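Down below is the structure, laid out as structure tokens.
Just one protein chain is left out here, and the rest sit where they should.
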Amino acid sequence: MKPRSLQQAFTGFGFIGLWIIGLGVFTVYPVLASLYYSFCDYSILQKPVWIGWENYHNLVRDDLFWKSLWNTLFFAAFSVPLGLVVSLALALLLNCEVRGRAIFRTLFFLPSIVPIVASSMLWLWIFNGEHGILNYALTPVFQLWGGMPPAWLGDPAWAKPALILMSLWGVGNSMIIYLAGLQGVPKELYESATIDGAGAWSRFWNITLPMISPVIYFNLVMGIIGALQVFTQAFIMAGGPAGNPSRSTLFYSLYLFSTAFYDLRMGYASAMAWILFLIIALLTWLATRAAGRNIHYSN
Amino acid sequence: MLPVYAALIAGAVLFSFPLLWLVLTALKPIEQTMVFPPQFVPKAYYAEVEGRKVEVVLGPKVEEPSSWGEVIAGPQAGSRVLVSPDAKADPNFRWIKDVPAGWRVVTERGEKLSAPGSGAADVVPPEAIESRVKLRWGNFPTALAMMGGRSLEELEGTAPSVNSGEDARAGFPLFLANTVIVCVLGVLGAVFANAIIAYGFARLRWPGRDALFAVTIATMMIPAAVLMVPLYGVFKSLGWIGTLLPLWAPAWFGSAFNIFLLRQFFRTLPEDISEAARIDGCSEWRIFWNIILPLSTPALAVVALFHFLFAWNDFMGPLMYLTNKRSFTLALALQEYQSQHTGVQWQYLMAASAVTILPIIVLFFFAQKTFIRGIATTGGKG
Partner (left out) sequence: MKRRTFLKGSLGAALALSSPLLSGCRKATSDGRIHVTYWEKWGGNEAPAMRAVVDQFNASQDRITVDFLSVSQIDRKVTIAIAGGDPPDIAGLWSYNLAALADMDAILPLGEFMAAEGVSREEWLQRYTSGLTPLFRYHGEVFGLPSTPFASALHWNKTMFRQAGLDPEWPPGTVEELDEMARQLTRKDPHTGQLSQLGFLPSEPGYWTWAFGPWFGAPLFNAAGAVNLAHAPGQLAAMRWVRQYTEEFGLDATRRFTSGFSGASTQQSPFLTGKIAMMFQGPWINRSIRLYAPGLDYGVSPWPHVPGTNPAPFVTVDSDAVAICRGSRHPEAAWEFIKFLSSSNPAAETESDLRGMETVCFLQEKPSPLRVWSPYFTNHHPNPYVGKFREFMASPNATTTPVVGIWQEYARELEHATNDVRLLKATPEEALNYAQQRVQRSWVRHQKSMERQAGAAAKV
């Protein structure tokens, strides 16, 4: 190597050194170790014992694994699309020339930065079956059909919908991203379309959506990754990792966490983690493929 | 435009009501949190009891004029009851006085109508009750003390403290200090480490740079769950479990997302300024420190803000690593408080929650622009 490039390498690695340690200790080693543990009987208090595919073999026969996967996919299947629609709708409203836009934007955005622990407490109170404000508001609605509002977090059929509803309160983040995307759409496009006689719907469908498709894709992927790892709100609102009531909120991360840290079955939990990894990778790939045909990149 | 405003206002009401409800609940006395229909504004009630106007708590409503007296026989003997006036003839009942229809009230001294020996056998007609808005700010200190593991009885002075030793002294101030330490040290680490690393990726040329950068980006795909178990082992072997270190120290070694963010920004700065400095004989470090960093404050602010938000809100990390109470952060302390008091004191839980939210809201109002810009960039360039 020439002295100059050697020096460049030295300087480069000098700047990058921290990251090489960080990458090694906090990412590469854990990834490899996790893969190894997933083939082991490992409790952290004792040494890992190699058991081949047994963890994976047991996983596919474990009803709770499937149940937690189902709960998680159910949650994701509703919270992600609903979140996309609600945040896009809010962004479209804010993108109109309205007075007090900054105030509205603040009100919509603020809930998304509220600490999840605190917002879980708040929604626990709102969803409370007996004294909750939500059921007070909904009672007249349900009475139209002669029914009573559900007990939400106390009812296996309504606990997941409750958490989905709660997740919509935190869409402010993706709303801001949409808003930035919408503001990047050139005004001339709308003007010329209006001249051509296109209605509001047609402008939205033919101009807005294609122009912000990269942003939709970004929010979709982020939404999927986030929803598949849902943990804190379920942990707090169900009072622990059991997924009460009746395992209806036993999400994948919850089952994984309790397997690892309460049962100390770290090997089994590692196998679960790798399956989650594969599922996330698969869904992201599917989203990318679906998007590949439909995304419009300007620039 | 009218439908747009209508939709915006409806949305604003739906999005802001939960936080408003949190604050309103936090400022109520307990009995007003559990009335049906709900009472929106915290109030205080005043009535004339024994010739004095005092603040009272509304008990159940008495629909008809009744008699108040004591049961003198049977298993309920000694208890005081409110019965229909005909029961006066019952030999097991000792009549004390007649009361009108209205609200049963309890005075602040907590004397309950049913308590033996209580003189507060008061039913006040609705029109004789005055109400005024009164915010119970006192709920906040109580909630924070309870978050530190103190019981209500202990705070009222009717029971001694249960916990002892160092952990018993850990309370809200320590939890707040822990949270601030995690946030501040984490933010410092995130800003400096990522800036240094991103500079290496953005503005220096060295063998393997692009490959390593590709690896860096790829690591963003890895879900936290995969790293969780081995990281616990790493921190354990370092002796860091039960300390704050696992929550902030890793930030000093960079994170893929922030490296990416800052690298993008550094690349937008013209190469000429570095070249000029190099010709003047500046070292790379000087260029980085004296020239590039000052130009990059907007991007660094985004990194700092995001890390602060992440560290303040983090729950799973503290749940795993903070095994003793002295090391609790606010998020974990709030959850611990809630799990110890599964039940009914919603006003305290809401007050404690409000306190953990407040700094984030304040931060938002000071750094609104940075927030919005930061989020917009991460999404737009993603």
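In order of appearance the chains are A and B, and numbering begins at 1 in each one.
Operating definition for what follows: contacts are C-beta pairs under 8 Å (C-beta built on N, C-alpha and C of every residue); 3 or more make two chains touch, one makes a residue touch a chain.
Computed from a predicted structure; not experimentally measured.
Peer 1: From the list A:P81, A:G100 or A:G240, pick the residue that touches the absent chain.
Peer 2: A:G240
Peer 1: Which residue, A:R4, A:K47, A:K187 or A:R289, contacts the hidden chain when the whole complex is considered?
Peer 2: A:K47
Peer 1: In the whole complex, not just what's shown, which of B:V162, B:M221 or B:I273 touches the removed chain?
Peer 2: B:V162
Peer 1: Which residue numbers on subunit B touch the omitted chain?
Peer 2: So the residues of subunit B touching the missing chain come out as 75-79, 149, 151, 159-160, 162-168, 178, 181, 185, 232, 234-245, 249, 252, 320-321, 323-327, 336, 339-340, 343.
Peer 1: With the missing chain put back, which residues of subunit A would touch it? List them for me.
Peer 2: Contact residues on subunit A toward the absent chain are 21, 25, 29, 41, 43-47, 49, 51, 58, 61, 63, 129-130, 151, 240-242, 246-247, 258, 261-262, 264.
The definition used in the following text is that only the chains that are shown with their structure count from here on.
Peer 1: Any idea how many Å lie between the Cα centroids of subunit A and subunit B?
Peer 2: It comes to 22 Å between the two C-alpha centres.
Peer 1: Touching residues of subunit A toward subunit B in the complex: what are they?
Peer 2: 5, 8-9, 11-16, 18-19, 21-23, 25-27, 29-31, 33-34, 37, 44, 90, 93-94, 96, 98, 103-111, 113-119, 121-126, 128, 130-131, 133, 136, 169, 172-174, 176-181, 184, 215, 218-219, 222, 225, 228-229, 231-232, 235-236, 239-240, 253, 256-257, 260-261, 266, 269-270, 272-274, 276-277, 280-281, 284
Peer 1: Could you list, by residue number, the parts of subunit B that touch subunit A in their complex?
Peer 2: By the definition above, subunit B touches subunit A via 1, 4-5, 7-8, 11-12, 15-16, 18-19, 21-22, 25, 33-34, 36-38, 193, 196-197, 199-201, 204-207, 209, 212, 215-216, 219, 221-234, 236, 250, 252-255, 259, 284, 288, 309, 312-313, 315-316, 319-320, 330-332, 334-335, 338-339, 342, 346, 349-350, 352-354, 356-357, 360-361, 364, 368, 371-372, 375-380, 382.
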